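Shown here: the complex without one of its protein chains, the others still in place.
Note that the chains take the letters A, B, C and D in the order they are written out, and that residue 1 is the start of every chain.
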């Protein structure tokens, strides 16, 4: 095709996409009755709220927040370890180069996708009905979420490994399990470590959110202090949470650098 | 949402707070909004707020104009958002009945509140009237101790379940030795099939509560307030009350801030008065 | 003793990792103190809840879909606004285009802090300050979304190297020329891919926004959960699942088209 | 000399249109060192991989030491494979394991699944593996990680892995195509010396005719999946060799023309 004509076509396409986009934007603004004035007023209100009501942080209850912090970390560790074990099993059954049966693979992928795509706050609520209150429903929903996430990323890492060494073992007459142990797992190890550490970071964040719906941990302190209008305490809790998350990220990053 | 203080609003926003006593609300009947619109001449919108401090902050920021409060949230709202009482919602079915209960599992050895010493206990939420304030007052009164003593060392452990249903589930599923909740919640959960029949036992009951307060944003023009008040007092569409508050024979009556004196006392005695919170 | 065969350092590192993992796990599990009977009782209730969920009801479908649409729209508007704001800021922060070292560092600190606070907390805060409704959702989501986009855009700009920057600079072009005539055209596709990716995440987030008070389908889900209406809840869960699943497929396709990889 | 391998009427089609391999008859006897030459895409790799069934053939029979490889069940196939060593162009080592572990992988075919998974290599296996590594000049690399080695060293590990199998036959698919001339010599020497000393037959795919002539006792020329030449190195005249590569060269000229005008 003549390049000039092609260029024209691209231009027409671009115009059309732009038009489509603008139409979608207009529809959206109309549908949720988006009021631009309200929006522009809303942001300063929000920022003022953060600055005036939250500052200065009130650290008088700081001792009281240590237990939730510990809770959150313990939740994170337990959920990460358990879901990494379950995720490992799922991943090997799911990855196309290690799956024992294609049908199993498809079924598992479906289940995992379902677990992942239903918000984990919904899972938490269902688990409360099953197990009652306390740590259990929170932990279990973190695990459900973790299994779904990890089995997917583990499976992707397994699929990404170099298949040539596996072939070499095949040629030497190795069995399925031997190939798994000697060719697949060693290559998958860096991916496993890296994703598991990442999962730990995510669970720490997630368990902070969990607290907002009554799952305990540091998040419930945020909710409680806000409900009591003790915003300056909320600021303290959020600061503690930020420090905790940054510390965890820093730590996992160090471990990752050391181990891989 | 609205114009600055004093001027007439461009639209009128109603917030329904999470009610501690409510049944499932189907979509709130539009009849109320339509008629109010005819009265005020500006569009009327309504929201269901999931947390009561969101609703109170909204009124403070002139983003909501009218709200149906619970007793405790009402006294906080008066303080924080300069809300004025405009009417009161009465539910004849609830009148004179205990507002909250303290329950234990069916076959628990606990017979009286005195037996609760050294046990685990679940309240609903620090800001819940029926799930925290009233039951705490009951405990303080029946045990004859100070709130301080109750908080430090009477129980083995005190938790906030995060919801009335969760407090009940906590008792029935065995995580709490006892819990406080609004009086009709256990029966509701029973009817939903979430807990088995007769799986709990009531060991203490609280006093009854005044009606639900309806508050209006204080800095609205007087004529708007008057119009809204007149409208509320004359409104009588049973379908609306059934959908919004679970009882067809509910109605709006003249507001009386005096009804909340008792709640204020209780809150004060438990160090949860608005002044304590908002200092 | 048999002759050792392994590569010691690698083996030791891996052993250390697992050792550390389980050494932490045991005390944590003990600390959390999960009750065995609670667990068994809960598991015994699974068939019952599964049966309850099977009574899926279609009566709430229209409401669910309407609210779903507003959730998606909140995500859409939020991403649109965030893109507008973050694109230029990303060029301020990226190492190879930053006009001022101080501004770049300041921005970097902001981005880290904002990103560290989970999205739901932002929404909770905005709901508390602005009241309920989609507007609070948009404003609350704006902060983490902007921070995310600045970060990934800046990383992408850094990756594109100094070549084009120098070429435009050498002709006497201004900073704006470097950004708009040089870098943006070449980064457009990868930016679009990132935007599609973020949109997917944001929709997943807006779906649960309602659970902390902003509008959308989450409000309905929260309501069903609150009243234990499992039949419509099952429908809601299904609607959410199908939406997010389709969205994932579509954005994956878009990403493959744009940059030739799914991640 | 006895027959190790007999191939009859072998056909392999990857898709219905093209026949990648079409061999009427091919026998490999004990101790033969056979070089397989031919242009790219001729079917050399396909031939080698059919022999230990890394690719499934479409029709025909492959008999190795009296066992029909093409019809073997899982267990028989494992046995056949354990008797056939293989060396790959890209070494196919497990990067994150030690050199020694990679060599010991050659023993897996003789162990139970269980024993293999838990590294229960016998002490004699270990000692022999180390001895092999000494023999190819890797005495200082035994405990290094495979990815710390240079290409030539990696391929020598690959050779040791194949030898660790104590095979009857070694298949080598372009073992020196990724190596510089120096390393190539070292590796080909190692393969040739060990095969000769231990009486192992060898089928090696090669790109370079000179290398083939230097080492092989027999050369097979393949083009378009068919055997065009089969005989001693002396019989492979310039003319015959260029006949085998013919189509290929003109193709290469085409390509470079395209490059020029690009």
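Just a few scattered comments:
Rule of thumb we're sticking to: a residue touches a chain if its C-beta (ideal position, glycine included) is under 8 Å from a C-beta of that chain, and two chains touch if they have at least 3 such contacts.
Bear in mind that the values here come from a model prediction, so they are computed numbers and not experimental data.
Residue C:188 is the one among C:40, C:113, C:188 or C:246 that touches the chain missing from this view. Shown as candidates are C:33, C:95 or C:166; the residue that touches the absent chain is C:166. Although one chain is not displayed, subunit C still touches it through residues 163-164, 166-177, 180-182, 185-186, 188-189.
The rule we apply is simple: only the chains that are shown with their structure count from here on.
Every chain gets a centre from its CA atoms, and the centre nearest the mean of all protein CA atoms is that of A. Among the other chains, the CA centroid farthest from that of subunit D is the one of B.
The pair with more inter-chain C-beta contacts, choosing from B-C and C-D, is B-C. The distance from the centre of subunit A to the centre of subunit D, each centre being the mean of the chain's C-alpha atoms, comes to 46 Å. For subunit B, residues touching at least two other chains, in rising order: 51, 53, 57, 61, 163, 173-175, 194. Along subunit C, residues 35, 38, 41-42, 128-130, 136, 211-212, 228 each make contact with two or more other chains. Pairwise, the chains that make contact are A-B, A-C, A-D, B-C, C-D.
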